[in-house]
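Yeah, one chain of the complex is gone here, protein chain that is, but the others are all in their spots.
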Amino acid sequence: MNSESYMQTVIRRFRRHHLAAVSLLVLFVIVAAALLAPVIAPYDPDELAGPFSGAPSREFWLGTDQIGRDVLSRLLYATRISLLVGVMATVISTVIGVILGLIAGYFGGVADMVIMRFTDMVMSFPYILLVLVAAAIFKPGLWNIILILGFVDWPGIARLVRGNVLNLRETNFVKGNIVAGMPLRHILFSEILPNTVAPILIYATSVLALSILDEAALSFLGQGVQPPTASLGNMLNGAQSLTVLTTQPWLWIPPGLVIITVVMAINFIGDALRDALDPNGC
Amino acid sequence: MDEKKMPLIRVEDMKKYYPSRGGIIMHTTGYVKAVDGVSFEIYEGETLGLVGESGCGKSTIGRQLVGLERPTAGNIWYRKDNLDALYRNRKEMRRVRTKLQMVFQDPYSSLNPRKHIYDILAQPMLYHHISDKAYVERDILKILDMVGLPKTTLGRYPHEFSGGQRQRIGIAKALSLNPEFIVCDEPVSALDVSIQAQILNLLKELQKELGLTLLFVGHGLGAVHYVSSRIAVMYLGKIVEYGPAAEVFRNPVHPYTRALLEAVPVPDPGERKTEHRLLQGEIGNSTNPPAGCRFHPRCPYAVEQCRKETPMLCGIAPQKKEGTGGQDRETAPAHMAACPVALSGLEEGKHG
Partner (left out) sequence: MGKYILKRILVAIPVLIGITIIDYAIMCLAGSPLQMLQGPRVSEAAVEAKKIALGLDQPAYIQYFVWLGQLLHGNLGYSMKSYQSVSSMIGSHIGPTLLLMGVSLIVSLLMAVPAGIYSAIHQYSKGDYAVVTLSFLGSSVPGFFLSLLLIYLFTVRLGWLPSSGMTTLGTQSGAGDVAKHMVMPVLVLSFSMAGSNIRYIRSAMLEILQQDYLRTAKAKGIGRFLVINKHALRNALVPIITVIGMEIPVLFGGAVIIEQIFSWPGLGLMTMSAISNRDYPVIMGVCLLSAVVVLAANLVTDILYALVDPTIQLD
């Protein structure tokens, strides 16, 4: 018998992953910097503050862009936007996926068949192609990008939840609650859902990483977040021009590094969570 | 036992078929006849034991009785009411549900691993207004005490308990709704042998104390005999022998019951029978059960008639024992068996 609570076990196992612990710290710093952008940014991100395409200097740590805006300030605001897109898209796809997965798994039959076939269809479209087509149709923009990514990422979660519900539905504790006459909402939300939180959380971290990458790719292609709003992807857009690529690396290397750092930190954390939340681990 | 007493549960020709699906376009290709025409009664305050090999349909019957599934055909009566009709009325259903409870086989999966024992027990009680917020803790402690668990149980998670303790919590959960009838679905078969007796005793005590009615499903005749007042023996979806526990145990009629009894280990070597007739083969296929008597392919006594005619349950004249004439009335409730060969053998005095 151990008297360690579930959370304590999870935390103990998580701390064994040193990279994840470091990642958590790094992510915390980046998120804090993004949230505090209005306070710590040296300039207004849209303000024409300095020389055109100025190299990094004491005044402008990361230089200035083609029309003289401070790159560091824009980077802070861009991180904010990219994180917002990632988190919101993940929340939307998780909510859709959980609801559809619960319905398909618990009720089975026709509802299950329709939902799963629909999931198959969405999954059959090459993901980026679907996002690009949708982005082209619905006019690029912050909220459209969030919605598009949110509506494209749910099938994985729906399948995951459905599989879990199918297993849980057959467990004795769910049957026991049916025998005890507990209402459906109790069984779905109080018995079944808490037992699928761990796999959903793990999956959601990978959706978060993917959403951030996809926003970046879309904005890079000019189909995502539109200037003057800065996002990590559209800051890289300028690098499609040869001058920027060759002679002004301060314009495109920092946002690229931020993307890699954020996504990698999220992936490491997800990997550690997978271990920490594993019911069979020790 | 009083014959005029109204049964608490009466099952009338219950059938439960599960469709088996297959083919290129999914369609029903046949039925698994898990329970195929079963009738019995359970009287208030008694324990009916239901025995048989795994796959014979005994647990299926339990699931129908607590409303986890609905039978394909036949009726289940709870006192005067037909369960099927009650379940159509939401309000009635909610009331009846609490009266018919179940203790599950595997105590490791019968408790939600993410909840404190307090929540596991309190939530149903509060939902059904069996207790209220102010008193629920006191009520739970009373029940925990009944099943022999300490106060500290409340704040813990299921994984902190052993199998036997979890099964006690499972029993407490069933008791917490003030049920009249509890299906115990092989409640000890997942437990260590040393713990089994404790749980069996607990069930026996609780039944006596609270006047509960139990259906005890098991595959070991020994445990079933220990807790039951009457026993029904099942084979491939049908009851083959049915009668008072002592009578069935002392005087088994159906060849299948005899085989099961011979499989019960006898502790005293002196009492062991020399001859062991172990059953050959395995339990048949319930999608396509053998014609006639379902047991005939494995039965050492099978004759031509067994392959053709499906035997009915028939009463057996209670065997008189010298000097115990007073027992006649007591054994009066029919001891029945579905084996004409064995029954005629009894009458002619050749069998046994």
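We just call them A and B in the order they show up, numbering each chain from 1.
The rule is short, and it goes like this: a contact is a pair of C-beta atoms (placed from the backbone, for glycine too) under 8 Å apart; a residue touches a chain by one contact, two chains touch by 3 or more.
Here the structure is a predicted model, which is why all the values come from computation and not from measurement.
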Check each of A:Ile11, A:Ala136 or A:Leu184 against the chain that is not shown and name the one that touches it.
A:Ala136
For subunit A, the residues touching the chain missing from this view
19, 117-118, 120-130, 132-134, 136-138, 209, 213, 216-217, 220-221, 223, 236, 239-240, 245-246, 249, 252, 256, 259-260, 263-264, 267-268, 271
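Note that only the chains that are shown with their structure count from here on.
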Quick one: report the Å distance separating subunit A from subunit B, using the average Cα coordinate of each chain.
52
So in the complex, which bits of subunit B are touching subunit A?
66-68, 93-94, 97-98, 100-102, 104-106, 109-115, 123-124, 127-128, 157, 160-162, 170, 173, 177
Would you mind writing out the residues of subunit A in touch with subunit B in their complex?
1-3, 5-6, 171-173, 175-183, 186, 190-191, 194-195, 279
